[in-house]
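The structure appears right after this line, and notes come after that.
Right, subunit A next:
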Amino acid sequence: MEALLDIQELSVGFRTKNGLLEAITNISFSIQPGETVCLVGESGSGKTVTSKAIMRLIDYENGSITRGSIVLRGRDIATLPEAELRQLRGKRVAMVFQEPMAAFDPVFTIGQQIVETIMQHERVSRREAWDRGIELLSRVGIPEPAIRMKQYPGELSGGMLQRAMIAMALSCSPELLIADEPTTALDVTIQAQILKLLQELQQELGMSILLITHDLGIAAEMADRIVVMYAGRIVEQGTAAELFARPRHPYTRGLLQSIPPLDSVRGERLYAIQGSIPSLAALPVGCLFHPRCEYATERCKEEAPPLVESSGSGVACWHEERVAAAVVKASHSNSIRVRVEELLEGNSVDAASRKDSEILFEAEHLHKYYPVKRKSFTAPRTFIRAVDDVSFSIRRNETFGLVGESGSGKSTLGRILLQMEQATSGKVLFQGKDLTGLNGPQLRPLRRDMQVIFQDPYGSLNPRWTIGDSIAEPLKVHGEWSANERRTRVEELLQLVGLDPSSSGKYPHEFSGGQRQRIGIARAIALSPSFILADEAVSALDVSVQAQIVNLLQELQQKLGLTYLFIAHGLQIVRHISDRIGVMYLGKLVEIAPSDELFRQPAHPYTKLLIESIPQPVPGQHSSSAFIQGEIPSPANPPSGCRFHPRCPFATERCRKEQPELRPLGEDRFAACHYTLI
Partner candidate 1 sequence: MFIVGRILSSLLVIAGSLVLVFAILYVLPGDPTDNMIDPSVATAEQIANLKQQLGVDQPFYIQFTRYISDMVRGDFGNSLLNSEPVLDKILEHFPATLALTAASALVSITIGLVLGVLSAIHRNGPIDFIARLVGLFGISMPTFWSGILLIVLFSLQLGWFPAMGSDGWKTIVLPALTLGIVGAGFIVRMVRSSMLDIIDEHFMLTLRSKGLSERAVMYKHALRNALIPAVTMIGMLIGEMLAGTVVIETVFSRQGIGRIIGDALMAKDLPVVQGVIFITAVIYVLVNLLVDLSYSVIDPRVRRSA
Partner candidate 2 sequence: MNRSRFVRRPFQTSTALLLVLTLLLSACASNKGSNNNSGQPAAQQSDAPAATEIKQGGVLTYALATSPDSLDPHRSGLAVAVRVIRTIYDSLVVQLPDNSIKPWLATSWAISDDGLSYTFKLRQDVKFQDGTPFNAEAVKYNFDRILDPATKAANAAALLAPYQSSEVIDEYTVKLNLATPSRAFLGNLSQALLGIVSPTAAKKDGDQFGLNPVGTGPFKFVKWEQNAEIQVAKNADYNWAPELVTNTGAPYLDGIIFKIVPEEATRIGSVQSGQVLAAETVPPQNIVALKGDSKVQLLEANTVGLPYTLFFNQEHAPWNDVKARQAVQLAVDVDSIVKTLYLGTYDRAWSPLTPGTFGYDPTLENGVKPDLEKAGALLDEIGWVKGADGIREKDGKKLTLHYVDGTPNREKRNDIAVIIQQQLKALGIAVEVEITKDVRTVVYTNGDYDLYGNSQVNSDPNALYPFYHTTDPKAQKSLTRLSNPEIDKLLEQGRVETDDTKRADIYKQIQHYIIDQAVILPIYVFPYTVAADKSVQGLVFDSLGYPLFNGVSISS
């Protein structure tokens, strides 16, 4: 069968201040009609550039195809003039982007933008185009499509927008749909919905999909074939099954191993690829991966391995056999449930031993209401109930994980605990002392004992300060240290978090994301606190780096006896690191349980559905089981009764009316549901 898209020896360069920078080099792969190909790699691997090159969108970003061909059904896109390119864009090849919020023009309605696309390519009346738009929206599962057509992008949620984006992409029945990280910006529950939609649409329309993702779980779920990229080159490609079963490139292998499997042992180190992806401006000689590769030999340092291909699969490694021979540590061949059960036997002891330890933090009936601006004087005062009557405790030396979709109030809860925001009502006890009544100066000395690691490693460091100064800041504001002592301490800390102690004079922009997060950690532990809030501390990082940071956090916990409140939306990571996990939904804590038990036997339907939404890096396991319908409602106007009832498959009349309280379910377990699953 003739390939729909055939890319041969493609190289793309960008003009920059420092000359031409080659972003992708000599890549070749093809997509068959009706096939889903996943382009996998970390940020900076060139996968997005590849997708843009296919539509020649790089032309607008100072980029150009320096070599090679992109043949779509016999026509080479690489040499097509602009006018013909435009006929192709949106018509034969369509694209869906990462951030649905930013991908629509905010000042035109959804309908206007869909109609615009249709009318660009087909001779139809505006009326016909509008009607087709309604059909499309309805097809992608948007309720009340006629109304949505008239709405502006800002009025729709991210999930809805991504559906609308897909509808727009499909408006002219393209042969190839390029989806660039279509679900990365979305919650895991919405992600599952979108992925499912894509699968259905593909079956229905018979188009090919080029899916770009950093998430191997998604690739496993979606892909027929997978292309792995690293630093602008293809390092391995093959069918999904083949690749997951027998990764032949050390990078692929490393990526697979970096994902904490749902059956990993807590406290165990995650596999992590060392270092980080090189910048395009300073590529190493020889095999580009060799500085991070555990198999690297002298040859790798000198000579770049070619991509050895046979029948659509191939690998670029000198040590292919050695890599393939080593078995991937954790097998993903079984279903989650079974594996968790197996593993739990060994771990429950550990959980029990910590159960009785001293309570460090205690939250009692915490509320945080943000007032909403009223539309008129007569309108009733409304509030966003970010945190609504939450009580729980964190024990010394444990890691308490907090999960939930965005908008669930988990970050707000974290900040209230540390008194970075004032609770509307309720109490926070830290080591038995009530923090809520304290004013700024009274709180400041207490801050020595509780520190924060932030999500955004870029934003949490003052760009004008050297990292040494940033790390030393807590030492300085709490006095007691001389300049010399501080310097020594900073060096010590840098070493502790795995950075070069001599780099304290550098500025944040000189570091990579992962390194900056290490700096953030160094600052957090500078005062040897007993408690650290890690607020989405690894969410912004690449898979391989994420593993490094998680390992570091665990290592530090052991060394320094830290207690963590670990907030994240990535469930695997939370499970791996946490002793106990709290699940939040719309400002309420709906379940608290030891992490293994939670995964093995979730008590709340929400927890259960949340876990099932996680794409597993096990190909062929297209999860067809039920996942959460709909989206999280607005916290300004939460549903009556059980807040989860509109999305809950088990909801009854009682759930609609009566709000379930968080109640104990056996030992160390709590859930807020009228009909718990255990």
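Note that a residue touches a chain if its C-beta (ideal position, glycine included) is under 8 Å from a C-beta of that chain, and two chains touch if they have at least 3 such contacts; residues count from 1.
A quick word on the picks: all candidates are chains of the complex that A comes from, given by their letters.
Bear in mind the structure is a predicted one, so any value in this text is a computation, not a measurement.
Of the numbered candidates 1 or 2, 1 is the chain that subunit A touches in this complex.
Note for the complex: subunit A touches candidate 1 at residues 52, 55, 57, 60, 85-91, 94-95, 97, 99, 102-109, 116-117, 120-121, 152, 154-155, 165, 168, 373-377, 379.
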